[in-house]
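Notes to accompany the following structure.
A single protein chain has been omitted; all remaining protein chains appear in their positions.
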Amino acid sequence: MQDNAAPAKGQVPLIQTHDLQKLFPVKKGVFGKTVAHVHAVDGVSITIMRGETLGLVGESGCGKTTLGRAILRLTEPTGGKIIFGGKDITSVPLAQLRSLRKRFQIVFQDPYSSLDPRMTVERIIGEGFKIHGPPPSASKNVKFAERERIHQLIEQVGLSHDHLSRLPHEFSGGQKQRIALARALAVEPDFIVLDEPTSALDVSVQAQALNLLKKLQDKFGLTYLFISHDLSVVGHMSDRIAVMYLGKVIELAPTNEFLNNAQHPYTQALIASIPIPDPRMKKDRKGIEGEVPSPIDPPKGCRFNPRCTYVEPICKLKEPPLVDIGNGHLVACHKCTGQACAMEKPA
Amino acid sequence: MRLRQGLNDRLISWKVSGGFRQTVVEILERGRRNGMVVIGFSIIATMIALALLAPVLPLADPKELNTDERLLPPSSRHWFGTDNLGQDVFSRVIWGTRVSLAVASLAVCFSLIIGVVLGLTAGYFGGAVDYIIAGTIDLFWTFPAFLLALAFAAALGASLWNVILAISISYWAGFGRLMRGQALTIRERQFVEASRALGATHGRIMFTHVMPNCLAPLIVWASIGVADAITIESSLSFLGAGTPVTTPSWGKMLSMGMINIAEAPWVTTFPGIVLLITILGFNLLGDGLRDVLDPRMKGMRR
Partner (left out) sequence: MSGERRPILEIKGLRTQFLLHEGTVTALDGIDLTIYENESVGIVGETGCGKSMTAFSVLRLVPPPGKITAGSIRFKGVELTTLTVDQMRGIRGKLISMIFQDPSTSLDPVFTVGSQLGEVISLHQGIYEEAALKKKVLQVLKLVRIAAPESVVRQYPHELSGGMKQRVMIALALSCNPSLLIADEPTTALDVTIQAQILNLLKDLVRGAGSSMMLITHNLGVVAEACDRICIMYAGRIVEIAETLDLFENPMHPYTKGLLKAFPKLGEQKDELNVIRGTVPNLMKPFRGCPFVDRCDSSMEKCRAFRPIMLEVKPRHFVSCHLYSGGG
């Protein structure tokens, strides 16, 4: 399934996935027989444009984190292709992949475990230079060049020089995330996967971190894949938003279109479930019934059918394709065909 | 005063340079407050001092046989008396520290290297590699180290180096298990994945990230390992499978003194006590360090 959406921000696609798939085997018994598969990512084809922020939302088990990692080949995909900057990197050998890695980086969710507790901040940020070689600099002295660049980076993320000789445990969560960001930026990537970068942070610290991310994106022309379960944050940061459910992308649209005109029943329920910090907005907060299902051997037909209020017989038989309904808005639902979506309120 | 200041500065800069030096400073700071560490350390320091100073102290020649002076009780001339070959027990006890400490430290050193390299590889890579190495570790682990050492020593013959070798081969499994377990845990931590994302090679991750984070239990284990190694060496020497006869070894002294234990108890008693104290010292240090380096003690909870 191809993503034919008109590009939002940048005009040039940086990353494309074709039917990307990641299945995890479930083994049982003494001999480790594979009895089932976890369909973490099950045929995802998206395009991320250079310079844009694509938001990726969904609940636990939807596969958004796995997708982020699969694109970077931090977990190896079990099917499909990844195209980065026009080049197919799906089966590039490990040695070659390592040198390509400086072009795409990741910032993890948990600031407390993503930094080596035994290394100073300077060494943490500078690790990229030890792997890929020193940064380009006027000076011939390698150590000096590295030093200089690290100083530059620490300033860019809003920390100071005397933080460089300290250890991670002396910093707060927000500061640790800045260090992680500096580490990612050191190798001058084009693309950064932000895996729930602010979920572990307090609201006011989160605000600072998000502002910093935006500033750096403008400055360096970075492309972001912003993964989060928090739709308000994603809505603030992204140019386009994609929703995943049980391993598949079920809706993708430019942010405004997404928030004001979501078509998929799951997306609508997701938007309706967000607690709004404003008691005046009383909404229909019924939300969705039922539990978030397990991605092991998902339901037949449309994966959302057991919980959908608009369910029809066809939904249980056939999986709906991702169709373009105009304005760069893609939806995977049987109610949406061609240019319109027919949603009637259930009886 | 200036020396103290310089030392202080050195400690502070070490504290922030991460890795091994950081651990050392932590040990120094927190160890000071822990009773077991202090006592253990004092004992060990005394033993090391004796071992190093033995050649320059005014001691009788430990190897001098003097059949006239056999089995003399403790006196002002022979503080610990003499044994059945007329050798001065006190002098032999002091010289014995060199043997025990040297053999034990070298043996632990070699065990550590073998165990760490194999354990780290097994834990980090997993899969078939882990299967094979872990199996080997388990194999060596099931046999009591002492029996293995005895078998190897008997096979190799009695010499100091053979004893060291025998103990190393028997003891490495403990370190291997430890490192494997640590490696298994740490390779799941996110900073390891972050390193991979940067493009680090496996070797780099293993030695720059995984190893330094396993230092704490390793140090504890090594300390107790020295105690164990001393015990094994002494036992081997006691049985005649260890160091050669004339070399002053506490174990040998114990075995030689057994024959005359009724009439001349001092021949076995003094070496025995010193052996006990030394082993105790290393055990205390190890236990104390375990308390000190326990991560639960770090920082406060919110």
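The first chain written gets the first letter, and so on, giving A and B; residue counts start at 1 in each chain.
Here, contacts are C-beta pairs under 8 Å (C-beta built on N, C-alpha and C of every residue); 3 or more make two chains touch, one makes a residue touch a chain.
On a predicted model such as this, the values are computed, not experimentally measured, just so you know.
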Omitted-chain contact residue, chosen from A:Ser113, A:Gln177 or A:Gln206: A:Gln206
Residue of A:Leu94, A:Val142, A:Ile276 or A:Leu317 in touch with the missing chain, whole complex considered: A:Ile276
Residues of chain A in contact with the chain not shown: 59-60, 172-173, 202-208, 210-211, 214, 229-233, 235-236, 256, 259-260, 269-280, 285, 287-289, 291-292
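Basically, only the chains that are shown with their structure count from here on.
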Whole-Å separation of chain centres (CA-atom averages), chain A against chain B: 50
Chain A partner contacts - residues on chain B that touch it in the complex: 16-19, 22, 189-191, 193-201, 204, 209, 212-213, 298-299
Sites on chain A touched by chain B in the complex: 72, 74, 97-102, 105-106, 108, 110, 113-120, 123, 127-128, 130-132, 165-167, 169, 180, 183, 187
